[in-house]
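Once you've had a glance at the structure underneath, I'll fire off some questions.
Missing here is one protein chain; the remaining ones are kept as they sit in the complex.
Our next item is chain A:
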Amino acid sequence: MASQDPFDCSLDLLRRLNPKNTTANLNTLINLVPDLTEDLLSSVDQPLQLARCAKTQREYLLCDYNRDGDSYRSPWSNEYTPALSDATYPSEKLRKMEIAANQAFDVYRELYYEGGVSSVYFWNLDDGFAGVVLLKKCMPSVASGPKSTGTWDSIHVFEAIDGARTCHYKLTSTVILNMVSGGDDLGEMDLSGNMTRQIESDMTVDNAERDHIANIGKLVEDMELKMRNLLQEVYFGKAKDVVADLRSVATLSQTQRDRAIHQEMITSMSRR
């Protein structure tokens, strides 16, 4: 490896070690190299934790972006728990948009996830604003049939930089998808991990209050569709193909005979 920078090496480790242990490994790294604490916490996506809003009784999601010290802000009440005296809040105008975004992504969540929890957090930037759209769904195991469970966490972090009549959006999306299956015939099977993708786009903004949410909504919807297809390909296509590369169900001599016959057929057909 060319780079020996401790931060790069920490990220490289987290890309290699069992993704199920990311949170534990992150804590170990922070203990090893305390100087990297803030950089690592803001660069590494962890499975989202749930909390219940004291005021509205609604569940919301916790991440580094609604954290201030040891307190977290609820998107429903805009209040921190535990309470903070000098906490950071989005501006009044941005909070209004944040409320609308939470309503919009609540609809999105119900349409695509048919359950789960969503939370959207915005914060002000000098030349625009930024935010994160969070979605989480857990599939509990069912009593009948093979024991299989899963968890999906979507973390979409974006920046919206104002231009003249258009806005430049930069979206970084991570999906953490963990699945476990098991049973007498199968034993234990754990298929878990995370994938990250980025996209940038310039989109028209005539009416800030209305257009930002629609623009961000379209970006997130397109990105999640792409990532869902990608996850399907990697988890159920690629991983299965690699298993077949490790061990062949059919005997290799039979596979070779089949291949030779197939090749012969192609050759004889092309001779006609």
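For this structure, a couple of remarks:
Operating definition for what follows: contacts are C-beta pairs under 8 Å (C-beta built on N, C-alpha and C of every residue); 3 or more make two chains touch, one makes a residue touch a chain; residues count from 1.
To be clear about the criterion, contacts and distances are computed from a predicted model.
Taking the options "F-actin-capping protein subunit alpha", "Large ribosomal subunit protein uL10m", "Nuclear cap-binding protein subunit 2" or "tRNA (Guanine-N(7)-)-methyltransferase non-catalytic subunit TRM82" in turn, only "F-actin-capping protein subunit alpha" matches the UniProt protein name of the chain that is not displayed. Only one of the listed residues, A:Y72, A:W152 or A:Y169, touches the absent chain: A:W152.
Although one chain is not drawn, the whole complex shows that of A:G69, A:P82 or A:G187 it is A:G187 that touches it. Touch with the chain omitted from the figure is made, among A:P19, A:P47 or A:G128, by A:P19.
For chain A, the list of residues touching the undisplayed chain reads 1, 4-6, 9-10, 12-22, 25, 28-29, 31-33, 100, 103-104, 106-108, 110-114, 137, 139, 146, 148-152, 177, 179, 181, 185-197, 210, 213-215, 217-218, 221, 224-225, 228, 231-232, 234-236, 238-240, 242-243, 245-249, 251-253.
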